[in-house]
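Dumping the structure here so I can ask a few things about it.
Only one protein chain is missing; all other protein chains are in place.
== chain A ==
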Amino acid sequence: MSLSATTAPPSPAAPPPPDAASRRRRGYLLNHLDLKYSPYLYIAPFFLIFGSFGLYPMLRTAWMSLHDWDMIGDHSFIGIDNYTRLLSDEYFWNALVNTFGIFALSTIPQLLLALFLANLLNRTLLRAKTFFRMAIFIPNVVSVAAVAIVFGMLFQREFGLINWLLSFVGIDQVDWDGQRWSSWTAIASMVNWRWTGYNTLILLAGMQAIPKDLYEAAAIDGAGPWRQFWRITLPMVRPTLIFVVILSTIGGMQLFTEPLLFGNGRILGGNQREFQTLAMYMYEMGIENLNSAGYGAAVAWAIFVIIVLMSLLNFVLVRRSAK
């Protein structure tokens, strides 16, 4: 249309034909509708899916948590009884301690290692960069069940590789799922193996966004690589670091498959619940025990509240340190 307009301009005196006018009007209307409503259409799939698979189950769980609920039978309203019971439930607090223990053992070394690796991969002099960057991500692609099974074999008491290696330095057979510290270590090692590469890549992306001239200026001023890392890299990746920490927190609080499979699928997580996480306790109460589904729902909400609190805490801490 614009082409034809340049080659043969219509005389300004002649009015456009009537059908062209109505077409233009309709075009305007469509255009208007398009501008006003299509954005909603474009984002609708997310909200529909979030509504039916995210929000609705959450509200439903909240509703269930106020009831004495039998999964395949009756339910009756009991108000906040499930929540008051939760506060004095020894096994709930046990699961909370386990979850935080495994979380600390997995997140802290994992983030330090990821930071170190990202810094290494960020070097300009590194050869085969793409290869290393891809290779480091591979553990994250492996199915969590496969990881848990392989690690479960490594940490076996009788024929496990780790115990075999330990025997060379004179350490007796460790019953990995028999104590808290050992089971936490084993489970944390699975989490670390899977997620270090992922966090490395995210941190690397953050590092690449740092302007190169900052480093050049620092180098001219005589700052070595270590000082550059502390004074430039670390402050500049702080926003990325917050993101990574919050993601790890959410993942850590919901840890389920690794400890479940480490304990041969037994929901108690060890003979004395040495490594039963909050998510496992929720499953035990909400799904395994048919008649305490309401209590399980209360545990689920407790996990949600804990995640929110942890994320807020992260946020505040990191913000304060930025000032």
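In this section, a contact is a pair of C-beta atoms (placed from the backbone, for glycine too) under 8 Å apart; a residue touches a chain by one contact, two chains touch by 3 or more; residues count from 1.
In this text, contacts and distances are computed from a predicted model.
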Matching the hidden chain's UniProt record against "Protein-export membrane protein SecF", "ABC transporter substrate-binding protein", "Electron transfer flavoprotein subunit beta" or "Formate dehydrogenase (Quinone-dependent) catalytic subunit" returns "ABC transporter substrate-binding protein"
The one residue from A:L115, A:L260 or A:L278 touching the chain left out of view is A:L260
Of A:L66, A:A95, A:A118 or A:A148, the residue touching the omitted chain is A:A148
Those residues of chain A that touch the unshown chain are 52-53, 56-57, 60-61, 70-73, 91, 144-146, 148-149, 152-153, 156-159, 175, 178-179, 256-257, 260-261, 264-265, 267-268, 270-272, 283-284, 286-291
